[in-house]
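Only one protein chain is missing from this complex, and each of the others stays in its spot.
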C-alpha cells in the first residue's frame, strides 16, 4: 500500500503561522517524518517490524514549519461537488478562516455549482470568500457555493485555474470528485504547473476507503434516528404495526446500522453488505411474521442498496413482483413495502404498514456540533497540507488521527460494513434479527 | 347553529375539587351560564343583539361547582382512534392526572388499539392507567394505548362499556371517531344508560369545524418546517434546483400554509382550497419556469389533497400522465414530480429536482412544548365536562377560549383555509406566487 | 377605554398592493370600520349592547385599500430596543420583505443599537436593509441591528428622523420603548411632521397589557421547558433531590406557569402575582418538606420577580437571611437556594439541591416555528398600518386577532397572571402545590 504523499517541490519558506504566533512559543509544527501506523494489532505489528517488512502508516496531518507557497501572493479556490452533505459550509468556513487568519491568504475564490463552475459555457460567477462572507454559514445546511454532479472536461478546468492564477484547489466531493481530482493533479503535473490539489472526501454513506469517518455522517445518523423513532411509534400504534424506514447507503450500510444502534427500537436492519432471502423458512418475511406473532409490531430499517441479490433473482425470471416496472425493482424500499403487504395479504393477516423515507432531509440540514468540530479540523488540515506544497492527497481520519491519504488510495476501493466486526454484531445483538439467509437454495 | 350541550342529568354533588382545595378559596368554578360569543365582529354583534336575534355562543369549559357523578365510585375509559398525532400521550396523561388527583377517580382504563379494543373477538387487554403509568409518556410520540382505523359495531362497544361499568368514555379521534361518538352517545341514551361521552377532536390537518386549533398541529408545523429547510438547501445547492415537499392536508392546507410562513423560503404553496392550472400561460409550470429563470432555484410545497381539479381534467381524457395507474393519479406529490420533470425535459432545460415526503415523521414525534400545554388544558377540560355529567360534546378552542362544542356541530362540516383570510394572504405575500389560475379555459 | 387610532391624515392613494396584485382579485383589504370586541362574554356583551353603552373593541389590523404615503418615495426606519427576545430578526425580516415586495418601498434603514443609533455622538452607522440582507437572518438569534437600553433625547431622535427624511419608524421594544414611542409621536406631531410611529411590543415575559401574546414567548417556554427537564432529572437522581429553576418574569409569571404546564414535572411554581410565605405551617419550606417526605424529590420553579413580600419582611427587620447583602436579597433564586439549604440543614435532613438559571439562553436563541409565523404577521401588519398613515399604535394580538392597539393603552398598565384564571388553576392542578399562604400572621 503506497501511502507516499506527493509535493510540488521543497517547502523552504518559514510558515507565516510561525511569525504570526511567535509569542506563543508555538510547538505544534508536525514533521513530515511523523507517521502513524494503520493497523493497531500488536501481533501483526510485532511480526512486521521484526521481519523488517513494510509497516503501513500514514503521514500525520498538521501545520508544517516551512511552507511551499509565498502565501502573501497566493490565490486559492474551493469547490464542492456531488450530493449535499451536512458540514459542507463548515468545511468552506474552516478553509477560509485558516487561510485568511493563519496564513494571511486574502484571495480565496468559491467556485459555484461544482465542477461546472470552472467551465466558461455555464457562465457561473465565482464568489469571493472572506471571513465576513463565511461568518455565519455554518448555521445553514447545504453549500453556499452550490454543487453539481457529473464530470467536466479536465482541460477546461485547468485552463480556468491557470487563467485565475490559482495556486491551491480544495475539492470536496465523493468518489467521482476524488477521481477527477487525480486527473486534474496529473494534468497539472503534465503542464508543469505548480498547483496543489487537496481533496476533502465527502460521503454521507461513510464508505470511503481508508477514511474511518467522513464528515456529515454523525449528523446523518442524528436525523435518521428521528425517522426510526417515528417508525417505532407508528409500529407500536397499531395492531400488527410495521414501521419500514429506507435510509441512505448505496454500497454500505453504515447509516442504517449506526442509527439502529442509536435508537434501539429496530428489529431488522437490511444492508448491502449482508445478503438476505426474502422468502423461504429463513427468509426475511418469515422472520417478520414470527416477530409480529410474538410482539405484535416490528420496525425494519433498509439501506437503499440492500437486497440486490433479490432483484437479481427476480431479474432471472421470477417476475411475480416485477410487474410495475424498473423503478420498483430497483427501489428496495418500495419493493419491500409491496412484498410485505403481499405476503401478509396472502396469509390473511391484516397489518398496518407505514413507510418512511427521510431521503434528502438527512443530507441537507446543518451539521451538528460533533460534525462541526470535525469539519473545522478537516478544513484546517487541508490548508496546512496545501501550504506545505503537498498535492494529490486527501485529508483522512484514521484511528482518531487526521492523516494525509494519497487520493489514489482513497478511491482504490470502497469501505464496507464488516459483517464480522463490532458494528454489525452490535446490530445483531440490538435487533436479535439473526441470520435471514436460507441455506436451502430452492427457497423461493 | 345549535350549541346546546346535553347532560346525563342534573349535577347536584359538590365538586370534589371544592373539598380537595377548600383551603385555597378556589374561585375558579365556571357556571354553565358563562358563554362566549363565536363571531367577534363588533357590527355583526351590534346588529344581532339589537335585533334580539340569536347570537351564536359557546358554553365555556372549566370545572363546575357541582358534579353529576359520585367520583369515588366512578370508572372511566379512554380510547385513541385513527392516525397518530403529536400529543395523544399528553391528552391521556392529562385526563388520568386530572381524574386521579382532582376528582379522586381511581379506576381509569385505557382501551387498546382504538375502537377494536372494545370488541371481544380481537381479544385486546385493557390497560389500567395510574399516575405512575402515565408519568413519562409525554416524552414519547404515538399513543401508549395504540390506535386503529375504521368503525366497529356500536352495540358491541356499548356492551363492553356496560360490562366494564364505565361511567365516562373519553374518545380522541378525527371525523370518523367523532361520528362514532355521536352514535355511541345516542345508543347509550336509547338504552337508558348514564354514560358520558366526551370527544377530544384530533386532526393533524387542523380541519375540524368550529375548532380553531387542534392539538398536534403546532408540532406538525415544526417538523414540516425542517423538511422545507432541507428542500431549500437542496434547491439552492444545484443549478435550476427545485425542492418539492409534500405535506399532510387531505382536505385543507393549514400545515402547508403555516409551515411556509414559518420557513419563508417557499416560492409556491399548493393547497386543496385553491385550484390551480398545471399548464397554460397562468399555470403552475409556467410560473415555476419564470421563477427558475429569475432566481435559478425554487421551493414548492404541496398539500396532499391539492390539485384535485387537475386529476379531474386528466380523468376526462387527457391521459398523457395517467398511464401508471390510480396511485400516481391521486398522489399529487409524485404526480407533480413527474410533471415538472417532463415539462423541463420538453424544454431542454436541465433541472435538479429533489422530492421530500416527511409523511409519518410529522405525526409520530412527541409534542412540542406549546402542544403539551394545549393538550394539558384539553384533557383537564374534558374531565371537568364529564364530571359535570355533560355528554356528546367535544372540547374545542375558539378565540383562544376552551369551549364545549356539541359533537354534532364539530362534524357538520370541515374547516378550510379561507383564500381571502390572513393566513393565505400571508402566504401570497411570503411566496409572491400570485394567482396560477388560467382564465382561458383552453389553457391546456 | 379609548381604542381610537390616530392617523397622519386621510389615506387617499390606492394601495400598491392593489395594483401589484390586481390579477389575483385581492379581496383582503380591511376597512377601518372593521372592529372586534375585546370582551367575549355573551352576557356582558348583551348588557352593553342593549344598554347602548360603549362596547370595547379594537380596530382590526390588515391591509387597507388606500394608503397615506406615496410608497415609491417613502423611506422607512426600524429599530430594536431593550433586551433580546427570540423573533427580533423575524420581525425585521417581515417588515423589510413586506415593505419591499408588497409596497415597493426600497429605502429601508436599520438603526443600530436601539435608540442610541439615532444619536450622533455614538456614531453608529445605519444598515441598509434589503431582501438579500435579511434573507437568512431568521436562522439566527438576537437582533442583527443590535439593541441598547435606556432613554435617549427625544429631540435628537426626531432630528435624526428629519435629517434622514424618514416617513415611518418601526420600533420594537418593551414598556420603556413604547413610552418613548409615545413621546416621539407627540413631538413629531408638535413639529408638524408627517412621520408614522408604529410599535411592535416586545416582552419575553408576555406582560404587555391588552396584548394576549407577545412574540418570543413561545420560544422562551420551549427553552425553559428544557431547563425544567434537567432539573427534574437532577431531582430524581439523588436522595432528597431538589431541582430549583429560576425563570424570567420580573412582574408576571407567564413563562414560569406555562413552562410548568409544558413539562409537568414541577411541584411548586412561585410567581410574582401570588404571594407566599417562606416559613410557618403553610409556608413554602414546610410544603417542600412534606413533598420530600412523601416523594423523595421535588422540582421548584421560581419567576425572578416572585417572593417580593418575603424581601419586604426581611427588610423590615427580620435580618437572619439578609447578611450577604443586597444582591442576595433581591435575587429570589439565590435567596431560595440558601433558604432551602438552611432549612433542611437546621432539620438535619441532607438534601441534594441543584440550582439552574438558564437566564440569557432563553432570550437569545432563534425563534421556533410558531413564533416565526407569529412574527411574520406582526411585521406585515405593522407595515399595513404604517402605509395607511396610522400612527402611535402598536400591533397587538387579542382573541387570536391581530389588532391595532393605541400605544397609550399598551403602556397604561401591565398584564398579569390572574390567580383565578385557567392558567394558574392549571398550574395548581398540575403541581398540586395548594396555597402556601399562612393566614396566621405570626407565621415567622
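Observations, loosely collected:
Note that the chains take the letters A, B and C in the order they are written out, and that residue 1 is the start of every chain.
Criterion: a contact is a pair of C-beta atoms (placed from the backbone, for glycine too) under 8 Å apart; a residue touches a chain by one contact, two chains touch by 3 or more.
Because the structure is a prediction, the values reported are computed rather than measured.
Taking the complete complex into account, B:136 is the one of B:4, B:72 or B:136 that touches the chain left out. Remark: the omitted chain is touched by one listed residue; of A:18, A:35 or A:341 this is A:35. The residue from C:197, C:227 or C:270 that touches the chain not shown here is C:227. Between the chain not shown and the residues C:148, C:212, C:309 or C:400, the one that touches is C:148.
Within the complete assembly, A:138 is the residue of A:64, A:138 or A:392 that touches the hidden chain. Along subunit C, the points of touch with the absent chain fall at residues 84, 113, 116, 122, 124, 140-143, 146-148, 226-227, 229-234, 236-239, 241, 243, 324, 352, 354-361, 363-365.
Where subunit B meets the omitted chain, the residues involved are 136, 139-140. Residue positions on subunit A in contact with the hidden chain: 21, 23-28, 33-37, 40-43, 45-46, 49-50, 55, 57, 62-63, 93, 97-98, 101-102, 138, 212, 218, 221-222, 225, 258-259, 261-264, 368-370, 372-373, 376-377, 380, 399-402, 420-422, 425-426, 428-430, 432, 434-435, in rising order.
Operating definition for what follows: only the chains that are shown with their structure count from here on.
Subunit A and subunit C have centres, each the mean of its CA atoms, that are 45 Å apart. Residue positions of subunit C touching 2 or more other chains: there are none.
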